[in-house]
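Omission of a single protein chain aside, the complex is shown with its protein chains in their original locations.
What follows is chain A.
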Amino acid sequence: MGDPARTLLASEQTLLHVDGVEAIYGDAILALRGVSFGVPKGAIVALLGANGAGKSTTLKAVSNLLGASRGRISKGTITWRGEVTGRLSPADLVRKGIVQVLEGRHCFPQLTVEENLLSGGFARRPGRRELRDDLDRIYALFPRLKLRRRGKAGLLSGGEQQMVAIGRALMSRPTLMLLDEPSMGLAPMIVEEIFEIIRRLNADDGVTFLLAEQNAHLVLRYAHHGVVLENGRVAASAPAADLLARDDVIDFYLGGSASSPASN
């Protein structure tokens, strides 16, 4: 399993290596056809692409949640800080610092906001005091959640649910956060608010981000690096500023010009 050459190659600065990964669903549908990229420490990396390009699959391959959708990695390796993650459970990865916020938020609807947040902290087995401090940190980040902490999460607005989902993931004190379509179905104002918080977490707390996002114009304003996926392959990979400057890439691969940003 542990390939020493790879461990040496993995520079300290690149936390995550995705190397030639193929993923299939139900032993039939090939969703990724050899995806390779790296996520440097402290960066915000955007995964771009149209519906079905393989963004969600890539994220789930990294967090090892593919199994829950009856998928699996059929080829290639993913390396997290020099360790091949293939045989680790999603729970192991959370303990090692990778946490995913799922597409469509996935709050626990019957749990209160506070219980939702607390549940994210259990993985580290923190003390009661420590858990409390982490909770206060999340409330400082999302004051709105504190007001609604005793309400059931299922009754919150979409934006508030996204905050709960992000806050819940933050409770695990992640090194790398995977976000799947954080802007989906949210009002533009709320989307800006959420991306500002991502920027703050990145700048102040040094959290590394890997974001899947259809809205390329939006996410490239915040990301350092963009990886464009098309039909399960990497079609382009460049610094965000370069990608933004190349309208052809955005038009061709991301299905929309600046005047008509991708819907959803």
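Note that in this section contacts are C-beta pairs under 8 Å (C-beta built on N, C-alpha and C of every residue); 3 or more make two chains touch, one makes a residue touch a chain; residues count from 1.
The definition used in the following text is that contacts and distances are computed from a predicted model.
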Listed names "Branched-chain amino acid ABC transporter permease", "Multisubunit sodium/proton antiporter, MrpC subunit", "4-alpha-glucanotransferase" or "3-isopropylmalate dehydratase large subunit", matching UniProt entry of the absent chain: "Branched-chain amino acid ABC transporter permease"
Contact residue for the chain not shown (choose from A:V18, A:L65 or A:M163): A:L65
Touching the absent chain when the full complex is considered, from A:A43, A:I73 or A:V99: A:V99
Per the touch definition above, residue among A:I24, A:L156 or A:I197 touching the missing chain: A:L156
Contact set of chain A toward the excluded chain (per top definition): 63, 65, 67-68, 70, 89-91, 93-95, 99-102, 106-111, 115-116, 118-120, 122-123, 152, 154-158, 165, 168-169, 171-172, 185
